[in-house]
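All protein chains of the complex are present and in place, except for one that has been dropped.
Chain nomenclature is as follows: A and B, assigned in order of appearance, with residue numbering initiated at 1 for each chain independently.
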Amino acid sequence: MQADQHRETDSTDHIEVKNTTCYMCACRCGIRVTLKNGEVRYIQGNPDHPLNKGVICAKGSSGIMKQYSPARLTKPMRRRKGAERGDNDFEEISWDEAFDMMAERLREIRATDPKKFALFTGRDQMQALTGLFAKQFGTPNYAAHGGFCSVNMAAGMIYTIGGSFWEFGGPDLERSKLFIMFGTAEDHHSNPLKMQLSEFKRNGGRFISINPIRSGYSAIADEWVPIKPGTDGALILAIINEIIQQGLYDRDFLIQYTNSAELVNTDQASNEEGLFVRQGEAKIDDSCVDAQNKLWWDRHANGVVKTHTEDADPYLLGDFQLDDGTPVKPAFQLLVDRVKDYTPEWASSITGISVETIKQLAHEMGITARDQKIELPIPWTDSWGKDHESVTGNPVSFHAMRGLAAHSNGFHSIRSLSILMTILGTIDRPGGFRHKAPFPRPIPPCAKTPKGSEGVQPNTPLAGMALGWPAEPNDLFVDDEGKPVRLDKGFSWEYPLSVHGLMHNAITNAWRGDPYKIDTLMIFMANMAWNSSMNTVSVRDMLKDKDENGDYKIPNIFVCDAFESEMVAFADLVLPDTTYLERHDVMSMLDRPISEYDGPVDSVRIPVLPPKGDSRPFQETIIELGSRLGLPAFVKEDGTRKFRDYPDFVVNYETEKGSGIGFLAGWRGKAGEKFMKGEPNPNQWEMYEKNNCVYQYHLPKSYQYMRNFNEGYLQWSRKHRLTRFAEPITIHVYSEVLQKFRLAAQGKLAGKQPPDHLRKRVETYFDPLPMYYVPLESQLTDTQKYPLNAVTQRPMAMYHSWDSQNAWLRQIHAHNYLHVNPVTAQANGISDDDWIWVESMHGKVRCQCRVSEAVEPGTVWTWNAIGKASGAWGLDKKANESQRGFLLNHLISEELPEHEDGDHISNSDPITGQAAWYDVRVRIYKTDDNEPAQTSPQFKTHKHTPGTPKRKPKWQAFFAGLGKFKGDNK
Amino acid sequence: MSQLALVIDLNVCVGCHACVTNCKEWNTSGSAGALSDDNPYSKDPTGTFFNRVQTYEVGTFPKTETVHFPKSCLHCEDPPCVPVCPTGASYKREEDGIVLVDYDKCIGCRYCSWACPYGAREIDEHQKVMKKCTLCVDRIYDENLPEAERKPACVLACPTSARLFGDVHDPDSEVSVAIREQGGYQLMPEWGTKPSNHYLPRRKNHVSYKKDELERVDNPLKKEDYQVDSTEPSLDDVTSW
Partner (left out) sequence: MQPAFSVIFLTTLIGMGQGLFLAIYTRQVYSVLNVVEASSTGEFYSLGSALALCLLILGLIASIFHLGRPERAWRAASMWRTSWLSREVIVLPTVMGLVFLYGLVHFMGWNVVLMTFGSIPIDLSMIIGALTTLAVFSLYIATGMIYACLKFLQEWHSPLTVINYLLLGSVSGFTLATLLASYQQPELVSFFSGWSIVLLVLAFIFRGASLIRNKRLRPKSTVQTAIGVRHNQIKQKSMGFMGGAMNTRDFFHGKTKFFLKSIKLLFIIMVFIVPMAILILALFKPSFMVLVVACASMFIGLLAERWYFFAEGNHPQNIYYQAIA
């Protein structure tokens, strides 16, 4: 076995094994890294880690090649004098110079107009810190990836059930019998989902995938239901209709735990139309408490009673009149009225799914939920003081991600899904949907942005959060004229519930100076000159566009990245970050922790290697900048630096003086005896280190279910400061929050009013009941000309644009094809491997075709972000990624064509501002014979980046511990 | 005599490639290493991998099945790659049936690769010797590893536990039971190579419910007897006697 060229481990080899957390993607598995003579020998899943229990994925296993990638940035750099943005023409500078540059700019901005500094971060995991920095700086212009990622998922579900899929909750596949997955290719919880799916299948569970494409997870589904993109809302509403028609809903659940039986004012003449009727004072008057002063129509009394009145039996259906003559209906009746016309026949014509299949889906869900009840002998007490002897559940579970989210009708589709899950009685119950701490949170959660431009003041922290959860029109972040305060127009009347911001519009808006010009754009870990921008070609031009004086329209761009990405090329200042193996990180309860269904879990990274070259963790950069700028959270009273470094910050920072809440929940208190809340513990890192880099808390069994209304849990959650109140979180089958915006648009609600041109838009989309509409882009496209939907999927073995620099992963996906159903291909005279044009009304891309039976004929698709700009990512200019790989983003516009709502309306969901990636309509046709066999568009090849190797190996062979690669240089 | 092997469950494999890169990662710095990569950062990157995951489409739309199909050396019971080897570098171990290559004897003539119908061998273009899956022989007997980890790297990595490892000659082993109970089969049985690795087929879970299960006494709609709109005219309103 012994290969003659290499020695095996011998006694002089120094072997070390260290635990940390993977970051080859956002899943955050625990890993164990074996080092040999200081080089990474092996990265494996940590068997003692609660998240991945020892397994690891293709990316995680390729961490070695990320660590030793020649695309690593190792030096701070400044754009060379005279060089243009985009050319990747840099000169090395020192960190001191870099900090001087930044501090000088930022100090001036902060002292004059803090909103001229914008900080946007990509698929990162440190929003707790970056968000804090932005708030302390005083700029409203902060957001992370959520807006262009899956905010519809968060908002649609959180505004309905107080929790959501994505990183906040998921299906209980351990106990489920039927699992329906909508539009998910890989998702964040990648390893756990895979583990659970296989266990679920092996236990005899039935798995149905609803997706235009059958790949990955869908491959192992027992049934694949191909659906036309953007039409899931129609399908779900028809299923709801059928379930109600057949009486397959969970009546008790709807009555006790949702607002279904609560009476809504249906008086069209009233200003209160569509609001719940209330009687008496609310116990707590706060927008994040669902006051319990609403009414039911009790069967026995044949009249109104307060909700949750002992022994009352309210009607779910019917219409009634209050004593004062006000007509009212239970919310559920309104839902029934709404879905009446959403018949399976209607949905069939929209979704392309047969009527029988739609009914079969509804029946399967309903019957399984009704007949396969789970009962766990776990006593618990509900919020109304009622004791229950057991926890019961209906074993039908769902999962959904960007297939639903990334459409401009996604909010309502997802709300519909939440309602479907609710009427089946599956919220936080065994076999159904389960929350993960800190969820459930109030509907909507308490955090709010400032309510006007006065929240932004020089040399002052922002008077609120940069991102929050509006509960009513007055919560919008607009100035006195109703205009947006944020650069991305988040929380304005254009996208009132844009709870994660609209990062995808930040560059365009800054370039246009609408709503205003900015001075400095700081980008961390986002490849905005490439895969996270829509309309990439133009965005790249905007980044380097100049005004009449010859100055860049966006005057300063600072970029912190770890690799030679496309974005780096456009920076004026480049800050080389460390990799995940080289830094401290926290997956904080204040951001998106890795909680399990049975309780909160947070985790950390602890460096296993020293930083490469002059790279420096961005966290340290933030702390340094915060200290230099004298931001209150980062300095002592006398203005001197408060924290030595990031680890010190993590241990000692408290949200407020003495709050006991910090970045990490585990081992708080002087000796680590407390959790969630407690004084700083100087040995906190060591404790995490000893415990596989995780802190896990298992809730008592009786607190693990029904948490929206589980008295014990809610008290626990309040006590440990996860939530402010312990009031029940009633599920919003009917959304009064949305209705308030509609009332404002109708001029029926006093307070902030939408500008007139947006009244109709707000009135239309802020429907308190779930609805279906054709995605906005399709409404504005000539669908005869552009008949096809084009979508992307994540390949399991690649993370966004990160991994093309990875010598192993790029062998799996070196370039990408457009996958086309054979019928569609034939109709367009196209066959396998042909070069084709894919054209939308915004642009066109040349690529190669791959005929596939696993895609619905009206859809074409490709893997996301495989295509690269020539010379980026440390790749040769002839690399397949740039020559045969392509990016669909060139076809997708960040703004809708001019229409009645305005001319620079984002191509996003009108409620949440979620980027509508998957709305684009295209046509395909063969290229001319004389066209080159190369993808289009092409971009100028990146210049060599200082601090990275000039020559790339012709071949290499990695053997850990020998201090070098074997290999040859060109 | 035992015969160690992998059993791959196509019913749960989602084609994630974890087994592919984890195999590479383990082996490149192990006794089979280093596993070279050519053009690692330029056109047509290629390298030595012992395990690949392929994808097949079965049937036509909409009755399409997508099958992810991992494949490494199958450690044939009657391995055609062994007798043809002129140097004896290729051999099958008596004690556990693992088919291995002795890199110190191999002359890189590639003949064994011609003799393998499965395309499971990989020449190392730089060491110029033939390589292939070793069944992680350097892990599975390593007493320095905790017992639970004495398994092939790909098996430990696999998130869906689609890769089972064990002795297919031991009728009570996990793998034998799986083969027996889940219809495990061999690839290209027509050549009599008797691969030790087996594959478990797709299995489908169907539901069947009877129409009368839809409508039942406890149907909650029956609770909603108050179905009538009180403002609607009734007999009461129009008759007077």
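By definition in this document, a residue touches a chain if its C-beta (ideal position, glycine included) is under 8 Å from a C-beta of that chain, and two chains touch if they have at least 3 such contacts.
All of these numbers come straight from a predicted model, not from anything done at the bench.
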Sole contact to the chain not displayed, among A:Leu758, A:Ile812, A:Ala872 or A:Ile905: A:Ile812
Contact set of chain A toward the excluded chain (per top definition): 811-815, 817, 819, 850, 852-854, 880
Residues belonging to chain B that touch the chain removed from view: 17, 20, 39, 43-47, 49, 52-60, 65-67, 69, 71, 80, 82-89, 105-111, 113-119, 121-123, 125, 127-129, 185-191, 199, 201-202
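In this text, only the chains that are shown with their structure count from here on.
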CA centroid of chain A to CA centroid of chain B, Å: 31
Residue numbers on chain A that touch chain B, as the complex places them: 1-6, 8, 36, 41-45, 47, 52, 54-62, 64, 70-71, 178, 190-191, 194-195, 197-198, 201-202, 204-207, 214-220, 222, 224, 226, 246-251, 299, 313, 315-321, 363-364, 366-368, 371, 796-797, 805, 807-812, 814, 821-823, 852-857, 874-876, 878-880, 883, 952-961, 966-967
For the chain B and chain A complex, residues of the former touching the latter: 9, 11-18, 20-22, 24-26, 28-29, 31-47, 49, 55, 57, 59-62, 64-68, 100, 102-104, 125-127, 129, 134, 137-138, 148-149, 153, 156-162, 202-207, 209, 213-215, 219-224, 226-227, 229-230
